[in-house]
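Heads up, one of the protein chains got dropped from this complex, but the rest are sitting where they should.
Letters A and B name the chains as they come in the text, with residue numbers starting at 1 for each one.
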Amino acid sequence: MSKRVSRSSRTMANLAGIVVFLLCVFPVYWMVNTSLLTRREIRSPDPTWTPLGGTLDNYRRVFEGGQFLDALRTSLMVTLATVVVALAFAFLAAVAVARFRFRGRRSFVVALLLIQMIPVEGLFISQYKMLESMQLLNTVLGLTIVYVASVLPFTVWTLRGFVAGVPYELEEAAMMDGCSRFQAFFKVTFPLLAPGLVATGVFGFIQAWNEFTLAVVVMTSDQKKTLPVWLSTFTDVNRGTDWGAVMAGSTLIAIPVVVFFLIVQGRMVSGLTAGAVKG
Amino acid sequence: MRMKKTLAVTVTALLAMLAMSSCGSDDDNTPQSGGPAKADIRVWLNGADTPQEARDWLKTTFEDQNPGSTLTIEEQQWEGLVERLTTALTSESETPDVVEVGNTQAPTFTSAGAFSDLTSALPDLGGDDLLQGFVDGATADGKTYAVPYYAGSKYVFYRKDLFAAAGLTVPTTTDEFVQTAIALKQANPSPANFSGFWLPGQDWRNGVTFVWNDGGDLAVDDNGTWQGSLSSPESIAGLKTVQQLFQQASGAPKDGNEADPQTPFCNNEIGMMSAPGWVTGLIQDPDTGCPDMMKNVGVFAMPGADGSPAPVLLGGSDIAISAKSPNQDLAQKAVALMLSDDYQSILAANGLTPAKTSLASQLGTDEFAQATIAAATNAKLTPAAPGWATVEGSRILEDLFVDIAKGGDVEKLAKAADDRMSQELG
Partner (left out) sequence: MTTSGPSRPNRPGSLLPLGLLVPAVAALALALGYPLVRQVILSLQEFGLAQQFGKPAEWVGLQNYRDLVADPYLWKVVVRSVVFCLVNAALTLVLGVGVALLMRQMSKPIRILVQSGLLLAWAMPVLAALTVWQWLFDTQYGIVNWLLTHLGPDFAGHSWLLEPLSFFFVATVIVVWMSVPFVAFTVYAALTQVPEDLIEAAELDGAGPWQRLRAVILPTVRPVLLVVALLQVIWDLRVFTQIYVLQKAGGVTRDTNLLGTYIYRLGIGGGDFGTAAAVAIFMLVLTVVLTAPYVRMMLRQEDAA
């Protein structure tokens, strides 16, 4: 997407982009800013706009309990397992529904939509009982199974769209050049799915990373808390919430997501090169 | 000084009388008992309320007295607690042995059979010395399923300097209190949101004091069916006082909640506020409050209509044993330790109202302790209806008080709230 964009429209787009960026980031900035202020400054009639002359006390308090690293480990394991497993399973299913026509295909697609529509809020008790019967309470595996199921429908549907977006003619052309069907698929189509895998991967990552309702009932032992459950230990209805610690903890929780994205974002550029589709 | 001591003694006696006046049940239940002689007992405590000193004492003492057994305290959060208890207490493999539960949450679980019957152990745990309202709340069909852990009541913080500037003295009756609050607001026209008495719209927990004070109540047991009683003439009178305070004395947001009261207090926006004792700590801490102001801060128990302390809403926690716990005997030993004089004295020394009335004096002798004890003498609880949690869950009272703060017709609003409450409780 290069030569096509005229200079003036690019400038306009860049300016608009900066506005979008600021709108997105302001609350995030406020979180980071707050995490560096004293509790007194946090709730004061005159806003403190910058953390200059701030304090690292909130971060110190957050690390004091020593539970952060445990929670980070649990969250990382659950989230990465969820992303990898969900992407793998969804990818296979997406290829099936996008590239093949078979009996039951339509029912599968509709069933996925229906599953997506089920309100999950009331399900946590049944899911708890299920994990209990499988002896998977307080385990990474148990939580991962449920998370995988909750992001699968969307991931299948979205990847299906991406697979369908790659013209089958490309694969046919490769096959004419002597590739087998599998070779053709993995050499031609698979690389073009990268943006879709990144987008759905980020989706799964954030869903699993921030989930609270199920984690709070399934992971009860101190060493097995996930990050959002750990974060909630700083809210205390009886003693007043330690907002500085909440914001410091939240900032720490947000960082790995950004790191994850920066690692995968290079894959987000267009896979289709000019000329590839002239078929 | 002597006055204070006398007060403390009187109060203790009063509490004891209060405790004795209620009737125990003499059902002869076979206690749920059993379990191995040695085990690891898991105790769920919520938030940071239980001081570290008490936790250490509990663990050490329990393990000394029960060689071979261990006791593990797992800290839980109030946030999501009901969900967590709803699930964990049903699981034989995962259930904690002993749990702390909010005193308004307890009735829901006791009537559901989540907790073991403690009736026969009650005399050993403190008997009539226990805070009776808590015991009543955890009793269903004559059986008691939970015992009080600690309580906390609110008292009034006021600004001595502002009182002096406006020529006011500490009020001794409810009427005086209302007049003082209004006068204080008028004497401080700036800032515009100054409160003679700080009362955010959602704060029914403070507002209900005035309903009780005039002889009204939130809900009453009418031959086995609970019904809202906010539209009784007595309740209406109390609610009108609340509306007067909202409109003439309070500068707090009409739909706000009572969180973080130290913020407006330290911003010189408050002349009087009713808050839990631990707010003192927040005001004293330079990080959270304004230690310089402490010299101007005084406290007193909210005065009632006749000059004795007004009925205030008592908060706090219960402890109970999970019915699914395989270690009933050991769990009961742990509960007994948590109600022992030694343990409860540690709680009292940390400002929590102890579960036993005889230990109230352990709270100390300073002004704050005196106010705590005085406030507790006439403290009340939310109605012991099994469905009460639903009323709080659907926020009927928050809605009612916000509408009253907005200046709505008290009688009409109270009637509507009664209908909704009766529906939830019926």
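Quick note on the criterion: contacts are C-beta pairs under 8 Å (C-beta built on N, C-alpha and C of every residue); 3 or more make two chains touch, one makes a residue touch a chain.
Since the model is a prediction, treat every value here as computed from it, not as a measurement.
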Worksheet item: Out of A:L36, A:A93 or A:V188, which touches the unshown chain?
Response: A:A93
Response to the item:
Among listed residues B:S308, B:S394 or B:S422, the absent chain is touched only by B:S394
Worksheet item: Of A:L36, A:L137, A:L152 or A:A174, which one is in contact with the hidden chain?
Response: A:L152
Practice prompt. Just the residue numbers, please: which parts of subunit B touch the chain that's not shown?
Written response: 82-83, 86, 89-90, 108-109, 111-114, 192-193, 201-202, 253-257, 263-264, 269, 323, 387, 389-390, 393-395, 398-399, 402-403, 406, 424
Worksheet item: What subunit A residues would touch the chain not displayed?
Response: 1, 4-5, 9-10, 12-14, 16-18, 20-25, 27-28, 30-31, 34, 43-47, 85, 88-90, 92-93, 95-102, 104-106, 108-110, 113-119, 121-123, 125-127, 129-130, 145-146, 148-150, 152-154, 156-158, 160-169, 181, 192, 195-196, 198-200, 202-203, 206, 209-210, 212, 227-228, 231-232, 235, 243, 246-247, 249-251, 253-254, 257-258, 261-262, 265, 268-272, 274-279
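As a convention for this text, only the chains that are shown with their structure count from here on.
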Discussion item. Taking the mean of the C-alpha atoms as each chain's centre, how many Å separate subunit A from subunit B?
Written reply: 41
Item to complete: Spell out the residues on subunit B that touch subunit A in their complex, using ranges where they run on.
Response: 46-49, 74-80, 83-84, 86-88, 90-91, 93-94, 152, 259-260, 262-263, 266-267, 276, 278-279, 282, 286-290, 315
Practice prompt. Using the touch rule from the top, collect the residues of subunit A that touch subunit B in their complex.
Written response: 38-40, 43-45, 57, 124-125, 128-129, 132, 135, 137-138, 212-213, 216-217, 220-222, 229, 232-233, 235-241
